[in-house]
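In this view, the complex is presented without one of its protein chains, the others remaining in place.
Up next, subunit A:
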Amino acid sequence: MQGDMEFASSENPALANYAPAVRQQLFQFVLQLADTSLVLGHRLSEWCGHGPILEQDLAMANIALDLLGETRSLYQYAAELEGQGRTEDDLAYLRSATEYRNPLLVEQPNGDFADTVVRQFLFDNFHYHFLKQLLTNADERLAAIAEKSLKEATYHLKWSSEWIIRLGDGTEESRQRVEKAIAELWRFSGELTMPTALEKELQAAGLIPDYAEIQAGMAAHAEQVLAEATLAVPQQVFMLTGGKDGRHTEHLGYILTELQYMQRTFPGLTW
């Protein structure tokens, strides 16, 4: 009896089904998802108080908050998978840039509003389709997180798609700016669905969605939105990768310097 209680309080019984090696892989993958939401949420939060109009300041803060909420659920689950007693804050604040596993897209700077909208659109289009697949995922905890986040991601994709259309089919200036942002950021979109070695293994084991299955839906949505925005879908783009394996652009270091400032300056305290 005593033993059972200890087991229940320290360990999620469902996790016992995973072999240690698989569990380690799943930990790495959940960390990757958490890093992704955190870095993008952080970037969006940089807009707070500086948006082009109050309503959009609110909208971007809202999306950032949703992403931070998702981040916390994911880090909490990652900490459980790891089982080494680390907390969500340890994972966010005490890992270096090369340990971060977010794709390159989300660490790119806010730029102007067009850059932010394009970055958001490319991510939302992936996030939405990915979460939909994750709903029927073999891992129940990830499916539960996906269920909550999908409602939010549906709204995010609607927001960024509508802005792509407004900017593309708005004024001459907005069109030029959004075209420039697309030319700049499209090269980071491929990494989202290009599986890493880790992802391939987890996909083969049926533990995470196969990106091949969501690519058609993503492409169809992008084509439809860009057509409505009277914009061309970029062709033959050389796709940059590396973030999901810890090889980042230089931007991430500065994000983490700011993000981790308090925890690094005052180690081990409670805030």
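Just so it is clear, a residue touches a chain if its C-beta (ideal position, glycine included) is under 8 Å from a C-beta of that chain, and two chains touch if they have at least 3 such contacts; residues count from 1.
Note that contacts and distances are computed from a predicted model.
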item: Per UniProt, the name of the complex member that is left out, chosen from "Electron transfer flavoprotein alpha subunit apoprotein", "Peptide/nickel transport system permease protein", "1,2-phenylacetyl-CoA epoxidase subunit A" or "ABC transporter ATP-binding protein"; value: "1,2-phenylacetyl-CoA epoxidase subunit A"
item: Touching the absent chain when the full complex is considered, from A:D57, A:E184 or A:D245; value: A:D57
item: Subunit A residues that touch the omitted chain in the full complex; value: 38, 42, 45-46, 48-58, 61-62, 64-65, 68-69, 71-72, 75, 88-89, 92-93, 112-113, 165-167, 169-171, 173-174, 177, 258-259, 261-263, 266, 269-271
